[in-house]
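Every protein chain except one is present and positioned as in the full complex.
Now for chain A:
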Amino acid sequence: MLRAIRHKNILPAFSAFRAFSSSAKEMTVREALNSALDEEMSADPKVFLMGEEVGEYQGAYKITKGLLDKYGPERVLDTPITEEMALICLLNILQAGFTGIGVGAAYYGLRPVVEFMTFNFSMQAIDHIINSAAKSNYMSAGQISVPIVFRGPNGAAAGVGAQHSQCYAAWYASCPGLKVLSPYSSEDARGLLKAAIRDPDPVVFLENELLYGESFPVSAEVLDSSFCLPIGKAKIEREGKDVTITAFSKMVGYALKAAEILAKEGISAEVINLRSIRPLDRSTINASVRKTNRLVTVEEGFPQHGVGAEICTSVIEESFGYLDAPVERIAGADVPMPYAANLERMAVPQVEDIVRAAKRACYRSVPLAATA
């Protein structure tokens, strides 16, 4: 069933605190996503895949490798380059039971998993993600539910330019009716994708291209086909007591590295892996800030109206009295992503930026506009 869990000699550059017993098995995020799709398709014949190059090409990033051979072209559909039309068709399939309004139409719904080669391309279909998928359940007063998953790489890769590097977490997370998830490790990838596929609501599943090849240890529990993570629950990747650092996707790795550096300087940072951007796990974040009294939010996307803005506001609203320092936001630069390698590095948060912000929050030095 699970294709190959290779024992890799490359371990992650940091070691994250895990709640379950450590195991020798390692899995890349790519394998995690592939196995999750495989298991869910095998368990439920209503689940099918759609996207550009998901079938014969084995997936633009090989996430859907082997699935065409296993499930056939009727369940793994290569689409023409028509993001918008693909969605219109899908939503019509889902609402095929429209004629049976009030008679459990959604019961006959199929469960598509739509791949966007990158979430930048989802902008071509965003009308349907928002207006047809997200709002349908509300507009129909519960008669039409849309159990669809939109997945694909989000955010910056390496040198792919302005139109391939935007992070869409904030845009999708601001829309009621959508659930927005963003995994970091293989465990997250497996558990959250399975949860997304089983969920009756539209889910936007934001992966990261640079994480696909990264390997993480996975326990036997994670490898089980019934493994599922709850939507709306963040994970404390590293416990600490001096400052809370929240992050999602690739930035969790950076935050963990920053925590290592900070530990050497006597600052104990608590790193929260958000996992779920909508709904945001405000209670975990606030409980953590009430413990540490300081907050640094990290994200790759544009700063204004970003995920960090929402988290900071939530903390100020609910835990103002507990804050010992102003909240800090680390985000990508407020510019379209430049192509030149050195400018790109400056436009995306680096580990040093997180360290600097955490130190500022702890009143340990370094004024705001310092040159790196």
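Quick note on the criterion: contacts are C-beta pairs under 8 Å (C-beta built on N, C-alpha and C of every residue); 3 or more make two chains touch, one makes a residue touch a chain; residues count from 1.
The rule we apply is simple: contacts and distances are computed from a predicted model.
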| item | value |
| --- | --- |
| Candidate names "Histidine-containing phosphotransfer protein", "Pyruvate dehydrogenase E1 component subunit alpha", "Protein YIPF" or "Dynein axonemal assembly factor 10"; UniProt protein name, chain not shown | "Pyruvate dehydrogenase E1 component subunit alpha" |
| Contact with the hidden chain (one of A:Arg198, A:Arg290 or A:Arg329) | A:Arg329 |
| Contacting the left-out chain in the complete assembly, out of A:Asp78, A:Glu260 or A:Glu318 | A:Asp78 |
| Residue, one of A:Gly159, A:Pro230 or A:Pro279, that touches the chain absent here | A:Gly159 |
| For chain A, the residues touching the chain missing from this view | 52-53, 56-58, 60, 78-82, 84-85, 120-121, 124, 157-164, 303, 329-336, 338-343, 346-350, 353, 356-357, 368-372 |
